[in-house]
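Take a look at subunit A:
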Amino acid sequence: MKYVIIGNATAAIGTVEGIRSVDKYGEIVLISSEPHFTYGRPLISYLLLGKTTEEKMNYRPLDFYETNHVTAMLGRTVTSIDKNIKAVILENGEKVSYDKLAICTGSRPFVPPMEGLDTVERQTPFMTLDDAHRLAELLGEQKDKDVLIIGAGLIGLKCAEGILHLSKSLTIVDMAPRILPNVLDEYGSSFLQRYLEDLGMKFYLSDSVARFSTPNHAIFQSGMELDFDVLVVAVGVRPNTSLAEEIGCEVNRGILVNTHSATTVPGVYAAGDCTVSHDIAADTDRILAILPNAYQQGEAAGVNMAGGDKVFDQAFPMNASGFLGLHMITAGSYDGEAFITTTENSYKKLVVRDNKLVGFILIGDVDRGGIYTSLIRDQVPLDTIDFDLIRQHPQLMAFAKAERAKKLAQPH
Partner candidate 1 sequence: MLKEGQYHIPSGCAISGIFHKDGRRTDGTEIIRSISTMHDRSNGLGGGFAAYGIYPEYADCYAFHLFYDDPSVKDICEKFLEEHFEIASMSRIPTRKHPSITDEPLIWRYFVVPRRYKLIETQLSEDEFVVRCVTRINHKFAGAYVFSSGKNCGVFKAIGFPEDVGLYYRLEEYEAYSWTAHGRYPTNTPGWWGGAHPFAMLDFTIVHNGEISSYDANRRSIEMHGYKCDLLTDTEAITYIFDYLIRRKGLTLEEAAHVVAAPFWSTIEKMPPQQKAEYTYLRDAFAGLLINGPFSIMLGFTGGVMALNDRLKLRSMVVGEKDEDVYIASEEAAIRVIQPELDKIWAPRGGEPVIVTLNEDAQGKE
Partner candidate 2 sequence: MAIEYLYPQFEVLRNPDRCIACRVCERQCANEVHHFDTDLQKMVSDESKCVNCHRCVSLCPTRALKITKTNHQFRENANWTGEVIEEIYRQANSGGTLLSSMGNPKNYPIYWDKMLINASQVTNPSIDPLREPMEIRTFLGKKPTTIERDENGKIIPNLSPRLELDIPVMFSAMSYGSISYNAHESLARASKAMGTYYNTGEGGLHEDFYKWGDNTIVQVASGRFGVEKDYLDAGAAIEIKIGQGAKPGIGGHLPGTKVASDISRTRMIPEGTDAISPAPHHDIYSIEDLRQLVYSLKEATAYKKPVIVKISAVHNVAAIASGIARSGADIIAIDGYRGGTGAAPTRIRDNVGIPIALALASVDQRLREEGIRDNVSIVVGGSIRNSADIIKAIALGADAVYIATAALLSLGCHLCRTCQNGKCNWGIATQRPELVKRLNPDIGSERLINLLTAWGHEIREMMGGMGINSIEALRGNRLMLRGIGLNEKELEILGIKHAGE
Partner candidate 3 sequence: MKRVYVNEKWCLGCHLCEYNCAFANSGVDDMVKALKGKTIAPRIRVEESDSINFAVSCRHCDNPLCVKGCISGALSIQDGVISIDSDKCVGCYTCVLSCPYGCISTSEAGAVQKCELCTKNADGIPQCVAGCPNNAIVFEER
């Protein structure tokens, strides 16, 4: 059996490990247009922040490809797939045949049309290690650059976190009326915004750049104008689906996969940010571009490609997105009855719908928050636990005795 994996990030590594958990010897070829050894993609902001170094960013030990017998073709780009001859075709025309194919192509930055954007010299998206390198280079070490970030989503804010200490000033603009609109509720957004503003970030919300004029001057829809030295465009991402689409995989914004990570084309699997998954918290299909999901989807793809049987059906949004000392974890959907506790330094919101916890936000105190996540993941009926107790703080005490025994006295 020969496996080909397109991609080299979380979903791809999950696929490798999934395959190897079933098939120790089948040939694996991994092809990635990035030339780097697999690295933790979200670490790029921490690299700038100084919490990690490039040497430590490897997502797996450096002998990973060897120990897993993976032929890694790095810096090579798949341009198309010929499903009739079951081969992928590289940029130089080289063909790599496969028996089973995994598409883990991730996503690419989405850049909306902005007048004069092409005139901005010192700009970068913030998706890859190369982007981080470029940004560091643009900023230099003098702390003398005014930075403008377009986008107050996760990418924009993580970037902001990473470079605040390297910037003279940092301004973030977003069309949305609040920051992290996909992750937080309104109170959470404002809580976080206040915190970040206290650290020196400036936000322009419900606004956007109308046009850029040289040199490095932005004119906003609201009429405000701003000079900057460095521009980061972090408006959003689009899944890379074209390879899949071309061979007939069904695509609806992202590649459609079932709970076995199989696409609609036999023998072809897909995992990670390029796919659409079923969000069990909101009970809808959507792109869930988050790392734990990517890994588990990839792992399921790998196991199933190798003839095993693994289902991943517990996808839902979850984010650990602390910023500069403010810890924050969130998960699920906020559509339902909310139970809120606030203090000066913390915010907690639990969202209940149909006798289940469907979402939560923990800001400040995140201790043992995974227990809440498990309630969403396992769709635990809340009348089987002591919800009043678990609302106070996450604890196993809230589960019934037999359930506790299962958790603590059995192997998992």
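Here is the rule we go by: a residue touches a chain if its C-beta (ideal position, glycine included) is under 8 Å from a C-beta of that chain, and two chains touch if they have at least 3 such contacts; residues count from 1.
On how the list was made: all candidates are chains of the complex that A comes from, given by their letters.
What you see is a predicted model, and the numbers here were worked out from it, not measured in a lab.
**Q** For subunit A in this complex, identify the touching candidate from 1, 2 or 3.
**A** Candidate touching the shown chain: 3.
**Q** Show which residues of subunit A lie in contact with candidate 3 when the two form their complex.
**A** 10, 14, 40-43, 46, 51-52, 56-61, 291-292, 295-296, 299, 318-322, 327, 329, 331, 366-371, 373-374, 377-378, 394-397, 401, 404-405, 407-412
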